[in-house]
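All protein chains but one are shown in place.
Chain lettering (A, B and C) follows the sequence in which the chains are written, and residue indices restart at 1 in each chain.
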Amino acid sequence: MAARTHGQQALPTTFGLKVALWASPLLRQHERLDQLLPRFAVLQLGGAAGTLAALGPRGPALVRELAAELGLGAPDLPWHAQRDRIVELGGWLGLLAGSLGKLAQDVILLCQTEVAEVAEAAPGQRGGSSSMPQKNNPMRSEQILAAARRSGAELVALQQALVQEHERGTHGWQVEWLSLSPLLALAAGALHHAGSLIEELEVDAARMRDNLLAPPAGAFAEAAVGALSAVLERQEAQALVASCAARARAEGRTLVQVLEAELAGHHSIDWAWLAQPENHLGQALAWVDQSVTALRAAGDQIAARAQRAG
Amino acid sequence: MAARTHGQQALPTTFGLKVALWASPLLRQHERLDQLLPRFAVLQLGGAAGTLAALGPRGPALVRELAAELGLGAPDLPWHAQRDRIVELGGWLGLLAGSLGKLAQDVILLCQTEVAEVAEAAPGQRGGSSSMPQKNNPMRSEQILAAARRSGAELVALQQALVQEHERGTHGWQVEWLSLSPLLALAAGALHHAGSLIEELEVDAARMRDNLLAPPAGAFAEAAVGALSAVLERQEAQALVASCAARARAEGRTLVQVLEAELAGHHSIDWAWLAQPENHLGQALAWVDQSVTALRAAGDQIAARAQRAG
Amino acid sequence: MAARTHGQQALPTTFGLKVALWASPLLRQHERLDQLLPRFAVLQLGGAAGTLAALGPRGPALVRELAAELGLGAPDLPWHAQRDRIVELGGWLGLLAGSLGKLAQDVILLCQTEVAEVAEAAPGQRGGSSSMPQKNNPMRSEQILAAARRSGAELVALQQALVQEHERGTHGWQVEWLSLSPLLALAAGALHHAGSLIEELEVDAARMRDNLLAPPAGAFAEAAVGALSAVLERQEAQALVASCAARARAEGRTLVQVLEAELAGHHSIDWAWLAQPENHLGQALAWVDQSVTALRAAGDQIAARAQRAG
Partner (left out) sequence: MAARTHGQQALPTTFGLKVALWASPLLRQHERLDQLLPRFAVLQLGGAAGTLAALGPRGPALVRELAAELGLGAPDLPWHAQRDRIVELGGWLGLLAGSLGKLAQDVILLCQTEVAEVAEAAPGQRGGSSSMPQKNNPMRSEQILAAARRSGAELVALQQALVQEHERGTHGWQVEWLSLSPLLALAAGALHHAGSLIEELEVDAARMRDNLLAPPAGAFAEAAVGALSAVLERQEAQALVASCAARARAEGRTLVQVLEAELAGHHSIDWAWLAQPENHLGQALAWVDQSVTALRAAGDQIAARAQRAG
C-alpha cells in the first residue's frame, strides 16, 4: 500500500507496518503502567488536615495496616493536596486514547469512498443509513477519535486541579472529580471500540495495490531517483523524475512508463523491477516480524499476570 | 462533486455550495465583530485599585477625555479585574480560526492523492519535495488547521484568566497576556493563508465529476430511491437500492447500471436522467447565487467603511 | 474595606463597589445574549448532505414553515458542518461561569479565617463539619469556581468541534455533544449557586473596617503621599511614606501614627482626616449609585420581557 505524508502518496509500504506502528505506543503504555501503578495505588489517609493528629501515636501503624488490607502502597506522606499521582494517571489515559485516536484517524481516512482500502465491517452490517444504503460509515473509529480529542479537555481540567490551596483546596477537588471519571470512560471506550474494530476490520489488499499503482503512481519517485542515479548525476536524476512525474499526471500514465519512454536507450535499468512495489519496502517486512514477536511476548506477559492474579 | 458525510460519498452537490458554506460563518463573524467592538474598545483606567481616588474629583472627566482622545469608549466602571471584554474577543478570534480550519480540513482532504479534486497550487510550485517530486502538499491549509486547533489551547487559558482575585489578580493577567497575542497571531495567520489559498486554489472540475460517477457511484442512491418510489413501495425501493448498491460495488459497475438491468421492464423510469448529477442538486445552485449576493454586499460594506476611515 | 491587589491591601474602597464590579459583566452578558440569540436560534435542515435534494422544489418553503412553527429563525444556508453558532453560545456560557467564578473566588478569599469579612451563611447552618465545628466552608463559591475553571475544558473541546469534515464530520459532532450539555449545566449551576450565595451572604462591615485600620494600615499610603505632597516634594513624600510604612509594620503601629510623629511640626496636615477611610474612596460611592440604577433598569427590562412571554 502507499505510505502517505501530508495526505499524499509518498512511498510504497505495507499494511502490516502500519498496524505495527499503530501497536507500538501500546507496548510503551504497558511499560508506563507498570511504572506508574506503584505511585498511583497508594493509600491517602491524613485525617482532617493531614497530620493524623486525631489518631494519636498509633496513626502510622494504622495507615500501614489499612494500606495492606486494601492492597495499596503505604504513603510516605499524606497527599490530600498533592494530586500529581492522579494527574499522572490522567496523562496515561490521555496517551492511551490519543494513541488509539491516531489508529482511528487512519482507519477513517482509509475508509473514504475514494480510498476504500479498509472498511469497519462488511457492507450492510453496520454504519449504513436507510436513505443512503451505499454508505459504510466508520462508526467505531469516530467514537475513538472523539474520545482522543475530548480527552485533551479533561487533561487541561486535571492540570488546573494540581493547584490545591493549603491542606485541602477550595475547588480543585471538584474539578478533579469532574475530569477523572470521564477520562477513564473515554479511554476504556476507545479501547473497547479499538478491540472490536481490529477484529472486524475488512482489509482490501487488492485495492491497496491498485491505489498504489494507479497512474501517475508517484510513490515510485524516490525509487526511480535511486535507480536513475546509477546512470545519471543525482541532481539530473531528480530533475528528470520531477518533470516526468508532472507529465505522467497530465497524461494519465504512470511515472515509470513515462521514464522508460524517456530513457529508452538505457538498457541498464530494470523497469519491470522498478515498477514492483515489493522491491521498495525498505525494512517494512523485517520490522513487522520483530513487532509481532514483541507483541506476542507482551501478550504472554499480560496473560501470565492475569493468571497469577486469579 | 460528491457531498461527503463520515468521509463517504453521500449525494451530488456542487463545489460552489461547498465554497458558499465555507464563507457563511465569515458573514456572521462580520456581524459579531460589529457588535462586540463597542464593548471591547473601551478605556480601562481606575488608578491603583479601581477607585480613581488619586485623581480626586476630576477623575471621571479625565476618564472621558482620555477615552475620547484615544478613540475608545468611556467605561461605566473600571474593568481591571473583569476581563470578559478580552475573553469575548478571544472567543471571536477562535471562531475565526476555527471556521477557516474547517475550510482547510476540507481542502486537505480534497488534495489527497486518491481524491485530487483541488490542489493548493499548480504542480511544482509549492509543497513539493526534492526526493518526492510527485507531491503537492497542502502547506497553507496545514498552517490554518494547526491555528484552528491550537486556538483552543489559548481559549482555555483565557477562560482561567477570568478568575482574577479582588481588585487586581495575582496571576491571571500573566496568563491572559500569554494567550491574547498568540490568539491574534493565529487568527491573523489563518486569515492570511486562507486568502492566498482561495486565490491560488487549483480546482479540477473534471476530477470532481469523475469521482462522483466512478463505480459504484453510490451517491445516486437517494435519488434512485426517490425515482423508484414512483413504481414501488418506498420500503421496497430502499431494499432494492441497497442490494443493488452492494452488487454494484462487488461488480465494479455503477448503481444506476445495476438498477437499470434489474428493472429492465420499467420503462417509466428515465435512467439517463437519473444518472445525471445536475438533476439532483437540490437547492445548491440557488443558494450559491444568494450567497454571492450576500458576500458582495458585505464586501461593499467593508470597502465603504474602509474608505470612510481614510 | 480594603481594595486588594496581588493579595495585598492597596487602598480603601467599599464593599458596594466590589459588588457593583461583580455585577458589571452580567449586564454585558445580557446585551450579548440579545445579540447572539437571533444567530443561535436558527433551524438547521439540509437533508442527508445539505442540499435539500430529497424535498424537491418545495424544500425552501418547507424550511421557512418549519422554522416558523418552531419559533426559530430560517437559515440562509444549512449549517450542519458550520458549528460557529453552537460554539458562540458555548463562549457565552463560559463567560457567564467565568464571571461568576471571579465573584466566587473573591468570596472564598473574604471567607478565610484571617479575613472573615463575609461568610456564605450564618455559623452552623451550612459548610461546617462534625469534627471541626469552627469551620464555615464556602461551599457554594467552591461549586461556582469549579464550574468556571471546568468550563474552559469544555470550550477547548468545542473549538476542536469547529473542524468538521465536508458535509458531515467524522467525529466532531460527538465531541460537540459531549461538551455543550456540560457547559449548559456548569453555567446554570454557577448561576443558581450565585443567586443563593448573594441572597444568603453574611457581610461583616465592622470586620472590613477593622482589617483596613489594623496596623500598619498600609492602605492609606497613597492618600498619605497625596497629603504630604502639599508640604514636601512628591519624591520626598514617597520616600518618607515608604520608610514610615516599614517602621509601622515593624513597630505594630499604623502608618498615619508613625507619619504624624515624624512630622509633628506640620500643623497644616489634618491627620484625623487622613486616617478616615471615608475620605479616600474616590468614585466608589458615585459608581455604586450608577450601577444600582443600571442594574434596576436591566431587571425591569428582563421582568417586562418575561411578562410579555407569558
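By our rule, a residue touches a chain if its C-beta (ideal position, glycine included) is under 8 Å from a C-beta of that chain, and two chains touch if they have at least 3 such contacts.
From a predicted model like this one, the values you see are computed outputs, not experimental measurements.
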{"item": "Chains still shown that are in contact with the chain withheld from the display", "value": "A, B, C"}
{"item": "Listed residues B:Leu27, B:Ala41, B:Ala153 or B:Val231, member touching the removed chain", "value": "B:Ala153"}
{"item": "Which residue of B:Leu17, B:Ala48, B:Leu103 or B:Ala275 touches the chain not shown here", "value": "B:Ala48"}
{"item": "Missing-partner contacts on subunit A, residue numbers", "value": "3-7, 10-13, 17-18, 20-21, 24-25, 28-29, 31-32, 35-36, 39, 47-55, 59-60, 76-79, 81-82, 84-85, 87-88, 91, 94-95, 98-99, 101-102, 105-106, 109, 145, 148-149, 151-153, 155-160, 162-170, 222-223, 226, 280-284, 286-287, 290-291, 294"}
{"item": "Residues of subunit B (touch criterion as defined above) contacting the omitted chain", "value": "48, 54, 104, 108, 129, 131-132, 138, 141-143, 145-146, 149-150, 152-154, 156-157, 160, 170-172, 174-175, 178-179"}
{"item": "Those residues of subunit C which, in the complete complex, touch the missing chain", "value": "2, 4-11, 108-109, 111-115, 123-124, 127-128, 130-138, 142, 153, 156, 160, 211, 214, 216, 218-219, 221-222, 225, 238, 241-242, 245-246, 249, 255"}
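Criterion: only the chains that are shown with their structure count from here on.
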{"item": "Equivalent interface positions on subunit A and subunit C, same or different at half", "value": "same"}
{"item": "Separation of subunit A from subunit B, taking each centre as the mean of its C-alpha atoms, in whole Å", "value": "28"}
{"item": "Intercentroid distance (Cα basis), subunit C paired with subunit B, Å", "value": "32"}
{"item": "Interface hub residues of subunit A, defined as touching at least two other chains", "value": "108, 131-132, 138, 142, 153, 156, 160"}
